[in-house]
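Partial complex: the chains shown occupy the same locations as in the complete assembly.
Per-chain residue numbering starts at 1, and chain names A, B and C are given in the order in which the chains are listed.
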Amino acid sequence: MSTPEDLHRQLGLTDEEYERIEGILEREPNRAELAMFSVMWSEHCSYKSSRIHLKTLPSEGPDILVGPGEGAGIVKVGDLAVALRLESHNHPSFVEPFQGAATGIGGVVRDVLSVGARPIALFDPLRFGPLPVEGRVPQTVGERNRFLVEGVVSGISSYGNCIGVPTVGGEVKFEDCYSGNPLVNVMCIGVAPVERIHHARADGPGNKVLLLGSKTGRDGIGGVSVLASASFGDDDADKRPSVQVGDPFTEKLLIEACLELMEAGLVVGIQDLGGAGLSCATSESAANAGNGMKVNLEAVPRREQGMEPFEVLISESQERMLVIVEEKDAERALSICDKWGLAASVIGEVAAGGRLEVTDNGSIIADVPAASLGDGPIYDRPIQAPHWIEDLARQEVGASPPDDLGKTLLELLAAPNIASKSWVWEQFDHQVMLGTVVTPGHDAAVIRLPSSSERIAVSTDGNGRYCYLDPFLGAQHAVAEAYRNVSAVGARPIAITNCLNFGNPERPEVMWQFAESVRGMGEACMALGTPVTGGNVSFYNETSGSAIYPTPVVGMVGVMPRDVIPPPIGFQNEGDVIALVGMTSDDLGGGEYARTILGKIGGRVPRLDLGTEATNGTVVRRLIELGLVSSTHDCSEGGIGVTVAESCIAGGIGASLELDDELAPHVWLFSESPSRYVISYPESRSDEVIELVAGSNGHIARIGAVGGNELIWGPEIRLDLETLTATYKRSFAEAMGYAR
Amino acid sequence: MKFEVAIDVMPRREISDPQGQTIERALPTLGFDGFESVRVGKRIAVVMEAETEAQARDIIEQACQRFLTNPQIEHFSYSLTVMQGTT
Amino acid sequence: MTKPQVGVVVFPGSNCEQDVVHAFRYLGAEARYIWHHETDVSGFDVLVLPGGFAYGDYLRTGAIAAFSPIMDSVRAFAHEGGPVIGICNGFQILCEAGLLPGALRRNTGLKFRCIPVQVRVETTASPFTSSAGEGQVLEIPINHFEGNYFCDDETLSVLERDNRIAFRYCSPDGETTAEANPNGALANIAGIISEAGNVLGMMPHPERAIDPEVGGTDGEVIFRSVMAASSLVTQG
C-alpha cells in the first residue's frame, strides 16, 4: 500500500512538480486532480523535455496556414487547406501489433478530423527488428519480429481499409535495434475548404459540450492504476485493459458525422480525445479560448459499470470526439449523430472564468484552472555526445570490392530493406476515393484533390542508421530524401511534419541525439524551404536499457499543377538515354551495402550539401514540367545499382550502363551520395536536357542506355530482367513466410 | 488416444467488443427482442492424438497460451472428450 | 435523350459510394445517393450497392446491411426488372439478402488484397455486359478480404447452364487458371447474375477503372452497358 505522500511519485510526478500543483491549486490536489495532472504533465502529453528544442524549428512560410500546436498542421494548396499529421503508436504495437497499429491509424485520423479536414490519405513509416532470413538475430527474435510485421500490417489494413481512407505510402525498414522496440508511425493527410478550418477552442460561455462516439471504458489508464490500488485494493488493477481494441466502423461514422456537423455550420470548436482523454480535451479547448468548462461526468456514456470518476476523466477510450455547439444547435447536432447511429450526449458547458469544474452526480470531483493542466513543466535536460560516435565514424567500410558484383546487386535487391514492399501495400486499399494518381511503390504518392487544379505529392522518410552515426546529418538526410522523393514525381516541396522517435530523454546521450537531430532537421527545412507544421515526439523507446537508433521520421508534402504529369520510375523506351543528375563520391558509410553485404554499421554518413539538393530538385522538377524525361527515380538506398535495377524492373526493360573510370566499381554502384536522380529521356532530347541542367548549375552525366532484357554493366554484371524482377518482387513475401 | 477438443476464445470482459456491440444494436431492429448483451469470440474445434488425457490437456493449454489466443485481450476455456473407439 | 438516373445506396460503413457516383457522372449519367433508411427508389433507372464495410462487416460481410430498410425497395425494384449492381460489399449484401445465390467467404490466402486483376466476360447477354465482347478480358482492381465465392454444386450447375456467370478471373490472355484466381473463388467466379438477369454482383471494382487519371478504363464497358440498357427502358 502506498502512502499519500509518495502517491505523486508513483504517478510519475517529481516532488517539485507536485509542489507546483499545490501552488496552482493553493491546496493539496485530490485523487482525481492528481490523476489529471500526472497524465497531462507526462512526457507524452506535455513535451516537457522536447519543447525548448522544438521551438527552434522553422514553422513559418507563405504556404503555412496553421503551424505547430493544433491537432494537425495545415498548408494552403490552391483554394484548399491540406492538413498533415504524423504520429507514433510504438509501444501499443509491440504489445499487441494488430490492435496497436489499428488504433494508431484511428488516432491520427481523428487529429486531422479535429481541424475540420476530411482524411484523404494515410502513410505508415514502420521500423522492425530483422526478419529471420537475414540471420542477424536469434531465430526466436526473428520470428517475433516477423509476427510483429504481420500483425502491424494487418492492423493498418483492417482499420484503414474499413474507414475508407487509402493508405498510399510508407516505409518498412529493418535494423537490429528495433527488435525490442518496433516503430509504428502513421501519417494522415486531410483536406478542407480554407474557410472551414476548425480549432480546438471552447468559445462562448454557455455553449454546450458534446461528447460523441464510442462509450467510455477503462482504456489506457494503466499508468495511474496506483490511484485505484491505493484506495480499492490491487485486484482492481486487472480490470484495466492494457490493450485497446479499435472500432473502425465507429470511426467511419464519427468522420461522417463530424463532417456533417461542420458542413451544417454547427461546430464552434472541436477536439479529438487522445492522450489523457477528457481531461485533455476539456481543459485544452477551454484554455485555448481563455475560458473554463463545467463537466458533468454522470452524462458520459460508459461501457462498464462501477467506473471511478477519475477513470472516466483520464480514460483513453478510442473513437471519441468533443464538439462545442451553441445551445440552440444542440438538438440538431444530436440528431445528426443519431442519424449516423452514433452515441452522443451533452456532458457540460463552456464557462467564463477559466476554471475546469468536474462534477459527478452533484459532488465535486475536480476544480482546477483549465490552463494549468496544459501548462506543464519544461526541462532543459543535460546533453552529452556519446563516446562511441567517433569510433563508429572511423570504421572502414568497403575498401575492397566484392567478388561478384552481379551477385551482390541481387543480394541487395532481395534484402528486406530494399526489396519491393508490394506484399505490404497490396493489403492496403490504396485506391478508394479515386484520388491516387501515383500509387505505392514509386518515389512519392501523388494525390489529386477534389475540384482543384493542384495535386499533392507526399513522401515519408527517415534513416535511423544515419542518425545513429550522426544525428545532425542523419536528420538532414531524412529531410533531403523526402525532398528528393517529392521532387522526383514533379512536385514542389512546401512543408513537413515529423515524428521524432528516441530513447530515454533522461539520459544525456539520448538528449544529445535529440538536440542534434532537431538542429539538423531545422537547418535542412530552412535551406529547402519546407517549414515544420508540427510533429510528434516519442521518447522512452528502449528495452532493458538499450535505446533504438535515434529515428526522426519526416512526412513531406509538395504541390504540383494538375497538368504536370508525374513520370514513372520505370524506363520506358528502347534507346532512351540514362543519365544521373548529381554527383557520386565514395559514400558507402552507414549505407545499405555496408550493412547488408558487409554486416557493418559504421563509417561516415554521406556529406550533404543542401544547396546542391535544392538545385538538383529544382532541375528535375523543371525537366518534368517541360515533359523532357521519360522516367525519373531518386537514387538513395543501394545507390545507382539498385536504382537502375528498380527502373528496369518497373519499366519491364533492360539497360546497359557505361563504366566509370574514377571510382572503384562497387563504390560507383552502391555509394549513397545524396542529391541524385536517375532519369531517362529520348536521345533527341539530349541537348535540351543537358542545357537545362547545366544552365541551372546542376550536374548531369550520361551513364547508359535503355534497352534489351538484361541489365548490363561492363563485363561484370549481366542479369536478365526476369531474375531481377523475381528477386525484387518476391523476396519480401518469401521473407515473411509466403512463398508465392 | 484420440481427443476432440472444443476451445472457446472470448474477448476479455473489460475489453471493448465492437462486433458484439454492433450485433446487439442490430438485433432489435430486425425484430429480435430481449437481448441484453452479445459478445463474439472464436470457437476452435480440434481433433488430436495424445498418449493420455493429461498430455492432451497440457498441449492444448500451451497452444492456447502461446499461439491460439492473445491473453492481453482474450481468455479461453475448452472441453475435451475422448473419441470413441480410439483407446 | 434523358440521362440515366443512377441511385447509389449508402449504408453506414459504405465507402465507395462517392467513387461510384463520380464514375457514373464521368460517363454522363445522373447519379445520386440513397440513404439506407430511405425506401423510395422511384425515378431511378439503375440501383448500385457500392463497396465498403457496411456495419463494419461485423458478424459476416453484408449480414446486417441485408436487413436495412432500403433492401425491401431494392428487392421490389429488382422484381420489376430494374437493373441492380452490387460491387464488392454490395455483392456480399445482395447474397446475404437472397437476391443472388451463394456466399462470399474469406480469401483463401487469408489476406486482404488490393490489386488489379483480369476478368473474362463470360456472357454478353446481360444488361451489364451487352457492350462487351464475349471472352473479352478486362483489367479491373479488386479490393477485398472476403471475395471467395461459394455456392453448392447444384447452384453452380444452374449458374453455368443459364449463362449467369458474368465474369471469371483469368490470366492476361484469358485462361481461367488457378494462379489467376486471387481469392479461391469457386470456378474462378468474379461476378454472377440473378435468375431474371437484372441483378449483377461482382467483386472487382469497375468504378476504379473508369477515370483514366487514376487507373485504366476497362470498367467503363460495364457501366456503359447498363446505362444503354436503362435508357432503352426509359425511352421504352
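Please note the rule applied: a contact is a pair of C-beta atoms (placed from the backbone, for glycine too) under 8 Å apart; a residue touches a chain by one contact, two chains touch by 3 or more.
Computed from a predicted model, the values in this text were never measured in an experiment.
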{"item": "Formula of the whole complex, where the shown chains each stand for all their copies", "value": "A x1, B x2, C x1"}
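Simple rule for what comes next: only the chains that are shown with their structure count from here on.
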{"item": "Whole-Å separation of chain centres (CA-atom averages), subunit B against subunit C", "value": "36"}
{"item": "Residues of subunit B engaged with two or more neighbouring chains", "value": "18, 22"}
{"item": "Subunit C: positions in contact with at least two other chains", "value": "55-56, 58"}
{"item": "Complex interface listing, subunit A residues touching subunit C", "value": "154, 157-158, 161-164, 247-250, 252-253, 340-341, 425-437, 448"}
{"item": "Residues of subunit A that touch subunit B when the two form their complex", "value": "95-96, 99, 214-215, 217-219, 239-247, 249-250, 303-304, 317, 341"}
{"item": "Subunit A contact footprint on subunit B (complex, rising order)", "value": "11-12, 14-18, 22, 25, 70, 72-73"}
